[in-house]
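Every protein chain except one is present and positioned as in the full complex.
As written, the chain order gives the labels A, B and C, with residue 1 at the start of each chain.
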Amino acid sequence: MQLHYDAATEAFRAEVRAWLEANQPTPAEMRAEPVKSSAHLTGWSRRWQGRLFDAGLLVPGWPRELGGRSLPPVQQLVFQEEMARFALDRSTNPQGLEIIAPSIRDYGSDFLKEKYLLPTLRAEIAWCLGMSEPGAGSDLAGLSTRAAVHEDHFVVTGQKIWTSGAQHADHCFCFVRTDPAAPKHRGISVLILDMKAPGVRVQPLPALNDRKHVDFNEAFLDGVVVPRDHLVGQLHQGWSISAGSLAHERGMVWLTSARRLDDTLERLRALARETGPDGRRIGESESFRDAVAGLYVDAQAMWFMGYRGFAKFARGQVSPEHSVLKLFGSEITQRATRLATEAQGVDALDVDYQGWTFDDIRGRAPWMRQYLVSYGGTISAGTSEIQRNIIAQRVLGLPRR
Amino acid sequence: MQLHYDAATEAFRAEVRAWLEANQPTPAEMRAEPVKSSAHLTGWSRRWQGRLFDAGLLVPGWPRELGGRSLPPVQQLVFQEEMARFALDRSTNPQGLEIIAPSIRDYGSDFLKEKYLLPTLRAEIAWCLGMSEPGAGSDLAGLSTRAAVHEDHFVVTGQKIWTSGAQHADHCFCFVRTDPAAPKHRGISVLILDMKAPGVRVQPLPALNDRKHVDFNEAFLDGVVVPRDHLVGQLHQGWSISAGSLAHERGMVWLTSARRLDDTLERLRALARETGPDGRRIGESESFRDAVAGLYVDAQAMWFMGYRGFAKFARGQVSPEHSVLKLFGSEITQRATRLATEAQGVDALDVDYQGWTFDDIRGRAPWMRQYLVSYGGTISAGTSEIQRNIIAQRVLGLPRR
Amino acid sequence: MDFEIAPEQQDLVDSVRAVLAQECPTALVRDIVENGSTPEQPWKSARELGWTAIDLPESLGGLALGFTALGLVVEQHGCRIAPGPFLATVTQFLPLVCEAGAPEQLARFAQPAGAGELRGALAIDHGRAAEQAPGESLRAWRDGAAWVLEGQRTYVLDGGSADEIAVAARVDAGDGVGLFAVPQSAVKAQRIVALDASRPLAHLRFDRVRVEPERVLGTPGRSARALGRALERAVVAASLECVGACQTLLEMTVEHAKSRRQFDQPIGAFQAIQHKCADMLVQLEKARATGHFAMMALAEDDPRRALAASMAKAAASDCQRLVCKEAIQIHGGMGYTWESDVQLFVKRAKTLEALFGTGAAHRQRIAALLEI
Partner (left out) sequence: MDFEIAPEQQDLVDSVRAVLAQECPTALVRDIVENGSTPEQPWKSARELGWTAIDLPESLGGLALGFTALGLVVEQHGCRIAPGPFLATVTQFLPLVCEAGAPEQLARFAQPAGAGELRGALAIDHGRAAEQAPGESLRAWRDGAAWVLEGQRTYVLDGGSADEIAVAARVDAGDGVGLFAVPQSAVKAQRIVALDASRPLAHLRFDRVRVEPERVLGTPGRSARALGRALERAVVAASLECVGACQTLLEMTVEHAKSRRQFDQPIGAFQAIQHKCADMLVQLEKARATGHFAMMALAEDDPRRALAASMAKAAASDCQRLVCKEAIQIHGGMGYTWESDVQLFVKRAKTLEALFGTGAAHRQRIAALLEI
């Protein structure tokens, strides 16, 4: 057990840091082309992801030809730490890079890999993920979007919801029911669906916070034809891909959470220096100091817990410990943002916010907006209640009812 | 809706107050004979209960011949308020007076009423309540103490637990299974069991807080013979008596909770004036003031919620609103006592306490002891979890699973 | 002592509830929020049915039903998150005028407000409201027989739309409080992007606003008591509107839990959901009971009125904190959408939490009153 890194790792860190300093997107280009959803690839974001790919830093654990350097886990972590320090994301289509690309690599046919893997990694195409449905939120087994199976194609009919970035995505990595007679968690398959195909209609689903800026959508699928060769993995075997997808999604997601939490804590410290509604400096309040200090411990603990499970995470395993981090991180974020609104008092009611770009809301918008948005964290990708079930049953071994 | 009482009620209050001033037990006599359990009738407690009976104030809603004055509900409430003001309990065998006497009145044969009702009201005999069993805590339907039914007697075998005051009780109001073939909540009967009968063995069950002072016991029943005429109500109809008993138990219990909470808040205010471990006055801490003020609101709200449901409660109805008050009161008490221990810091570790008498622990013992004892409130008479189930299902109408 | 709603009060509550159900559907609120519409309802009904005059004496054309009745009506407004001038005019502007105004001022301001012909607002320092202090950001000084106001008041409910603004300012004499009635046209109002657009807020700038003697309410330097008593009404009313909004949030949540199915069951059958709902009910009952105590304490001028008002706000604060959280969470994905009405009620409740002193500020006030 040790806190410090060895010299070779620190040398790698220095190299990464220098590279990021030289190659990160500039504020000017980011401002010029705001990112409007989680599937919106802009000029700068395509160029940035391309630079990462070429430098072997896009997916550092992968081989050169897939945008990596086959780095060992500890260097992957250091890379992520540096990305956190610079507050950089690798992609403006995170589900494409983090969930769908690994899924295609692991489950896709050679044809699909050829056609989609490199273009995804090079930010030439953008993706949305078609999992949630109105009747199947926490419960994927309840999904009812049908894909009728024909000799050389599928015909997909149904509705997806919470489809992030659907308005900008080129393709949907879409979970469909191919065998309605099979037990619920069987008979599910994954298709790659062209979002421009006839029968696809996308309708924005604005979040509680703001009507004008939308990442979520409903996607209505009405007789959408998907070629047979766009089946990912085996027919009716989508369940195992979903487990794999989520593993990819969760493998390093804690790092993003931890980084955002650090950022939130920094802004709470800045809030402490502001004048509160009663005319005192907010940080003069002992209660506020108590709460921020507690949240600071929690935010730091996110890192420590992540580091503890790190080796396992780096292997990309689905591990119930992810549920601990997901639950913990999302709930702390909610507590932190609510604390800020309460400390602001009446000032929290001014929710004017012009500088919206996708995801910025989490960091720079008025606290009340951030508080409302925090429910995304406790609801999506498995509600906090689902996470607690998983922890109780899979980590602690308590019996299912 | 009004806060003040009418003149006639205030006149009654003045009368009660004068009477209590003249008739309440003296500190000297209480000190001379400490009450050692919830079924321990001492000289002074017998005399005090007798005076209440004679004055028609023991059960003010009941008729004269049963120790009351047939008072209307609002005057019963005023009487309780005055008892609270004087910090007086009516009986040192509360389950006898509050649960068992009403049950005998409502369900007992003339023979049993004759034999037990007045002696109970006049504090000539003391009772314990035999409901909980090792395998049936929250779930009365799971009780397994058997009573074999013979022509003119029962033979009882089994084990009771959490039997308050069993070491001092003359009789046990005992729930037994008389028809093991019937569905679980049927086939239960209530017997009056002589605690001195052969086959009864009482073993103390000290609480987590203190090994030396015991109210709880285990009662082992091994072939205890109970005469047939000591059956309360109909054979196999004990379930309805249990509902009735609990109604009596809960009807005015919120008043005791509210009064104790007031007392706890008074002591928190006193704690605020003490010096904390860091050398500051404890009340100088903004966090402490915040917490005490919040608890003060809660403690006051106990009264207001009780008053809101009062008419219903006064009719002795089982009402799910009792669950709200039971849950709320017990959890506040726990938060309040924990707050005190945390504010005391290292001083909370000194748990020296000599002046123990039954129930005093709740009020005058070191805060840490009070905190530990507070779990009695959230566990006994239906855990907080059970109360939440009841509220969700019976008040809000959420479906059972 | 009677916490049960009297039959005639229940009739009033029922009629308000029925009228609001008809005239103030949530779609009306949504239309304000989404499109900036300015419906004449439910203010029109409030005016025509005399709700605006409930707590006004008969001498001013009022119904003299007392603050208890008004509180119950406000609670019903909260249940529908009713928009419009009712809350500010009747529970903020009117109380200050009535506490401090001379007879001719009552006739000039209170009577028309009670008749629904004048829309009022109250400009105080929300950050100091719990302490009942005037705050330093707006100062007044004497100029001959008149007074001059200089400074600002922020987050004034209806401050951009009211006809008249009742104003508390810091003065250098006596108890430090001066009260004034200022025409809205005399101030510079800057409307803000408010969390709940159906509760519009404005910052008011007073650039040496001259107030003639007939618009000075009471005696500057001897007005702290009137300000305190008026704030108590505003605080209790805000608490009750908040309780009403939370009541509906709980009802919506329970309905959702009964109808939404996951894992082949209504989610309301899951114990985790049940326990959250139970905790919401407990907080709601606590806030309602405390709010009702406070409205009676004010109606009867009980000596505990200041404490009662702060307790009501603190209890409403605890309530909205939990109820908003669990309402969104239990609604799951739907609760996260703009199209669900949950967000409208949450934003109303959070707005009421922030106005006239947060729960935390009122808890500090309670501690001070209890000499902790």
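Everything that follows uses one rule, which is that contacts are C-beta pairs under 8 Å (C-beta built on N, C-alpha and C of every residue); 3 or more make two chains touch, one makes a residue touch a chain.
Not measured: the values here are computed from a predicted model.
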Note that chain C touches the absent chain at residues 270-272, 275
Where chain B meets the left-out chain, the residues are 132, 135, 137-139, 142, 161-162, 205-211, 216, 276-279, 287, 334, 338, 341-342, 344-353, 368, 372, 375-376, 378-380, 383-385, 388
Logged for chain A, residues touching the omitted partner chain are 1-5, 9, 74, 77, 269, 272, 283, 286, 288-290, 292-294, 296-298, 300-301, 304-305, 307-308, 310-311, 321, 324, 327-328, 385, 387-389, 391-393, 395-401
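The rule we apply is simple: only the chains that are shown with their structure count from here on.
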Chain A to chain C, mean C-alpha position gap in Å, rounds to 40
Taking each chain's mean CA coordinate, chain A and chain B are separated, in whole Å, by 53
Multi-chain contacts in chain A, i.e. residues touching at least two other chains, fall at 287
Where chain C touches two or more other chains at once, the residues are 270, 273, 360
